[in-house]
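With one protein chain removed, the remaining protein chains of the complex are shown where they sit.
Here is chain A:
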Amino acid sequence: MLPGARRGTLELAGKSVKKHWQLYLLVIPPLLFFLIFKYVPMANAVLAFKDYNVIKGIWGSPWVGLKYFQMFFENPIFWTLVRNTLLLSFYQLLAGFPIPILLALMLNEIRNGRFKRFVQLVTFAPYFISTVVMVSIIMLFLAPRLGFVNIALQYFGFAPINFLGEPDMFRSIYVWSDIWQTAGYSAVIYLAALAGIDPTLYEAAKVDGASRFQKIWHVDLPGILPTITIILILNVGSIMSIGFEKIYLLQNSLNLPKSEVIATYVYSMGLLNANYSFATAVGLINSVINLMLLVAVNSFAKRISNNSIW
């Protein structure tokens, strides 16, 4: 930048601050919030490279380099955690991503306004159920003796199953209850995209004698492809941050081999065992992988379709 231009910018900034000082005053409290609760923790993450000592504090504690990272990589649980986290996320993505799209496409075909609104209203509702209540419902329905599912199984002559005690059932329980809860909510965004498709395209398709299925395939799907891409990027970007809250509540000693993921491990190591530096290191690895995934998917999407989130 030329010196003259820089002076110009500075002058402009000064003028703006002088004229709109009230606006600058307004943003101070929210910015302090981000500084204290988002950026200070980012700086605090140096904890991962130090031996945390309560008395000396984060900055006074001695440096230990990559000790805790090495400790984690050499721990046999490392691969279990990574595998559990990735498998659960990919299962979630594979099953949970297409279903809202299908739901929206189907709802879009319904001409009966009342039926359509009712289905939307009902499928959207579980979104408002809290994680604790959701897990409570899962536990009540799948309880070994008194649960509805086992009563029904026995009624039809099958042996009862201790669903939450079976490690192999854990992922399916997690993913399908999530779909039950959020498919209706996630479909809304696709419905909005479908409503925005140019009506002349449908008329052209009709003139060409397209069937309803062909119309979905050749008009609806291409029309919502940009939306699908964006949502896919966002979903892939959050693969490593798969919801701690629900997994933690669903965990028990029996399903732990499949239900322990990085986030729950950080919680139990850090807060329950007060292993601050080690837990911070594990969390940091997770955040970094997450960020790299997001950047990779975004640039990939940009290259093949021109749709990206930045």
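By definition in this document, a contact is a pair of C-beta atoms (placed from the backbone, for glycine too) under 8 Å apart; a residue touches a chain by one contact, two chains touch by 3 or more; residues count from 1.
Going forward, contacts and distances are computed from a predicted model.
Novice: Between "Carbohydrate ABC transporter permease", "Fe-S cluster assembly protein SufD", "ATP-binding cassette domain-containing protein" or "NAD(P)/FAD-dependent oxidoreductase", choose the name on the UniProt record of the chain that's been left out.
Specialist: Not shown, but named in UniProt as "Carbohydrate ABC transporter permease".
Novice: Which one touches the absent chain: A:L81, A:I101, A:V135 or A:V297?
Specialist: A:V135
Novice: For the chain not shown, which residue from A:P30, A:G60, A:P76 or A:G157 touches it across the whole complex?
Specialist: Answer from the full complex: A:P30 touches the omitted chain.
Novice: Suppose we count only contacts with the excluded chain; which residues of chain A make the list?
Specialist: 12-13, 16-17, 19-20, 22-24, 26-27, 29-31, 33-34, 36-45, 47, 58, 103, 106-107, 109-111, 115, 118-119, 121-126, 128-133, 135-137, 139-141, 143-146, 148, 151, 164, 180, 184, 188-189, 192, 206, 211-213, 227, 230, 237, 244-245, 249, 252, 263, 266-267, 270-271, 276, 279-280, 283-284, 286-287, 290-291, 294, 309
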